[in-house]
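Heads up, the thing below is written out as structure tokens.
In this view, the complex is presented without one of its protein chains, the others remaining in place.
Think of it as A and B in the order they're written, each chain with its own count starting at 1.
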Amino acid sequence: MSSDTTIGRKTRSANHYVADVDETPVAEVDAVKLDEKPSNLWRDAWRDLRRRPIFWISGVLILFIAFVALFPGLFTSTPPNSGCLLANSNGGPAPGHPLGFTKQGCDIYSRIIHGTSTSLSVGFIVIALTTVTGVVFGALAGFFGGFLDTVLMRVGDIFFSIPYILAAVVIMSVFSENRNIVVIALAIGVFAWPTTARVLRSEVLRVKNSDFVMAATATGLSKMAILFRHVLPNSIAPVIVVTTLSLGAAITAEATLSFLGVGLPPSEFMSWGNDISQAQRDLRTDPQTLIWPSIALTTTVLSFILLGEALRDALDPKARALR
Amino acid sequence: MSAAVPAGAVPASAPGGPLLEVRNLEVGFRTQGGMVTALNGVSFTIEQGESVAIVGESGSGKSTTAHAIINLLPGSGRITGGQVLFEGRDLATASRQELEEVRGKRIGFVPQDPMSNLNPVWSVGFQVEETIRANGLATGKREVRKKAIEVLQQAGLQDADRRLRQFPHQFSGGMRQRVLIGIGLASSPRLLIADEPTSALDVTVQRRILDHLESLTETVGTSLLFITHDLGLAAERAEKLIVMYKGKIVEAGPSLEILQNPLHPYTQRLIAAAPSLASRRIQASGQHLGSLAHTEAAPASGFDLITAAEERAEQVEAAPREPAVVVENLTKVFKIRSGGFKSVDFTAVDDVSFSIQKGTTTALVGESGSGKSTVAKLLLKLENATSGSISVQGRRIESLRGRELLSLRRAMQPVFQDPYGSLDPLTNIGNTIAEPLKVHKVGDRASRRERVFELLDQVSLPRVIAGRYPNELSGGQRQRVAIARALALKPDIVVLDEAVSALDVLVQAQILRLLAELQGELGLTYLFITHDLAVVRVIADNVCVMQKGRIVEAASTDQVFGSPQEQYTRDLLDAIPGAGIQLGV
Partner (left out) sequence: MAYYIVRRLLQAIPVLIGTTFLIYFMVFAMPGNPLLTLFGDRTPPPALLERLEQQYLLDQPFIIQYLNYLGNVVTGNFGISFSGQSVNDILARTFPVTLRLAFLAITIEMVIALSVGLISGLRKGGIFDASALVVSLLLISLPIFVLCFIAQFFFAVQLGWFSPTVGADASIPKLILPAIVLALFVVATAIRLTRASVIETSTADFVRTAYSKGLGRRRVVPVHILRNSLIPVTTQLGADFGLLIVGATVTEGIFNVPGVGNTLYQAIIRGERPTVVSFVTVMVLLYLIVNILIDLIYAVLDPRIRYVK
């Protein structure tokens, strides 16, 4: 089939080609195609997580560390503090004492095992504090906006402007008498929450402008119901990631404070930071006294960082595109 | 056309060889599940000075074809087979250096979205000048600058020398597209590929820019490959049409011939569903819809917009006449923070009055920023008006609170534009549709469940999707769910805010048809908000044209299309693609 056309600017002949209908059958418009399994963000994230070795490695590590923290007696029968003999000072591995001895002649392995619960307790109290404060501040500021937003976020700016470890140093200096796990966790957490608040606020701002929130308003759903039923569930994923990552950061912070001597009193608490601090003078001669608690500390922090990364990859579509 | 020619093959006709010959092009994208074929044996030619348009829906492979020609496929895309012969050289296998030589200099490219295609951190002058340098069009600082000014002036930018120093964000969308056209044509290439160059722009701007592009390519003798989703636009702007579907060419040939005599069922569907063509046909017939006798054979049922429009017109004529919505002197002023600590008043809606008869459709038409969506929000009481009054079914809505407000919400429901944003991704379809019922405490669990199924039937969705989540559905299906949710409370009035604008033409036609059917069945009153005048022709009884917050013209659809009173309305009408096409109605 061929014809002359006068459309456009020129006259030119062209063929009229039609594909074989059998080869390109026309499908039904907008047919519903469903996978076998229902899917949404959480199910997809879980499916994604299950396939990641990093998730399983970090998950198993964390479960193991938590188990050690809860039942230290199952791993060592040597008490961490008593029974230290100065004769064993900086001694190497001996039967029943696989990692050797500290300067005071205490068993390194036992001290590491008993230090686990300190690190984890501080970490979990800190994130409980930062998450609750951060979520309340971030959700209220983002969802209600206006004056409340300005006030809350200015308060957040102020807390954010003091690096939280420095703030904790000051607080711990003031509380020189009764330092304990709750006090140190408060000292770290009081200045660490604005990160969570900022992350949640920006998510809430994004979600609350969605058409589905407008549609829910138009059906007559109340503001609070919209916040809890539609806005928060859709903005909480990044908070989970941040919380997991800050758990690692909180454990590091406790160790750093203890290392600086403003953490937990060494006489009452096992803390890896304290032991590292004690061991630093013997770095040249007896590095093992420093290496083992450092490895314990780094492994614990790394587990939470890895879990956070795996969660980020699974929960944040943007992070998925970066892989 | 003989069936003996292998599928996808267009025999080269012109002597001396074509400018561009694409042979059996295959493109694949690597995904987690292996290679996904995007183009499957695409072949076509472009002669010297010829203009060709590729038309298709999203996912048809039309943009992929454009990108494959200059070997700039995004991400994991690869040419897996075939040839792209440009001036006799195969670009599919050319070296990087050869490609850089051809790009910009021999083949110009005008991208789709003017907002994202200029680098925000460099001045416009910088980005034009680097093109000029890269293609050796001028040397020396002063010469390059002179050429840059020339390029921008040619692209139709006023006071180009001052504009050079400005940054993209200081330009409007239309101006940015002019810059991109200037860059694409800077070295007078043999071929210009324009990938949906104006679909992100308002219709009146679109028309001016396309006219300009056409005259530029014509003077230089540049061949034009034009990618678009709009059949009317394609036919108006190109000599030859290529219709693509699922990575294949289904039909190709002279534009008018394809429009008048489409042979492939897919093309037939596409033509029946294109609003711009439908509105032209209705217009050309010069008759009132109800009595329009047209001879188009409805190809596949459900897509012919004219049939849908006729059916609707008949039903509406039978409806009783009483106002469902009365808007009087409605004004909305926003405070916008400007520099310093002052704020400037911005009047988004300015003294707007209109009314909607029960059981009819009134369209509110305007370009972006005209205030049409703000009217919708005021009507739905999602925002409060600065002054003026709105009455719905005889009740003033301004001071409604508590239970009265709830009953207003029950009588009036919205459907929004973005099919991907209008459903909560974490709530399953059943609960989404049932939510209004729960809020208004309608029925018990079992009866709500029944009602959800009933609504899914009404919008022609299978009942099984009640347990599924929005991300499993296509845009059109989500829009159906949104409609089902809006209908859950059996409202009298539905506000459709650009409800079909984001959809492909076939799906759009399907939804328009559904809306028309539902209106007839349930006696619904629609406020239809859109930027697309062509769609208005087939769905609305009355039209209000908005410009800068004001209604400039309000009349029945036949009057507005037949004898527009205002210049602005005429501009909008002229901007509907396909004006130059004579269709045998």
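Observations on the structure shown:
To be clear about the criterion, contacts are C-beta pairs under 8 Å (C-beta built on N, C-alpha and C of every residue); 3 or more make two chains touch, one makes a residue touch a chain.
It should be emphasised that the depicted structure is a prediction, and the values quoted were computed from it without experimental measurement.
From the options B:Gly28, B:Gly41 or B:Gly104, the residue with contact to the chain not on display is B:Gly104. Across the entire complex, the residue among B:Ala138, B:Leu152 or B:Leu180 in touch with the chain not shown is B:Leu180. Screening B:Thr31, B:Ser58, B:Thr93 or B:Asn119 against the full complex identifies B:Asn119 as the residue touching the chain left out. Interface residues of chain A with the unshown chain, by the touch rule above, are 154-155, 157-159, 161-167, 169-171, 173-174, 176-177, 248, 252, 255-256, 259-262, 273, 276-277, 280, 283-284, 287, 290, 294, 297-298, 301-302, 305-306, 309, 321-323. Mapped onto chain B, the interface with the missing chain covers residues 67, 70, 72, 74-75, 96-97, 100-105, 108-109, 111-113, 116-123, 130-131, 134-135, 167, 169-170, 180, 183-184, 338-340.
Just so we're on the same page, only the chains that are shown with their structure count from here on.
Only residues 1, 3, 5, 7-8, 10-11, 13, 47, 49-51, 218, 235, 237-240, 245-246, 248-258, 261, 263-266, 269, 300, 302-303, 380, 382, 405-406, 409-410, 413-414, 416-418, 421-428, 435-436, 439-440, 461-462, 464-465, 467-474, 476-477, 482, 485, 489, 506-507, 510, 580-581 of chain B touch chain A when the two sit together in their complex. Per the touch definition, chain A reaches chain B in the complex via residues 1, 3, 5, 7-10, 12-21, 23-24, 26-27, 29-30, 32, 34-35, 38-42, 44, 210-212, 214-221, 230, 233-234.
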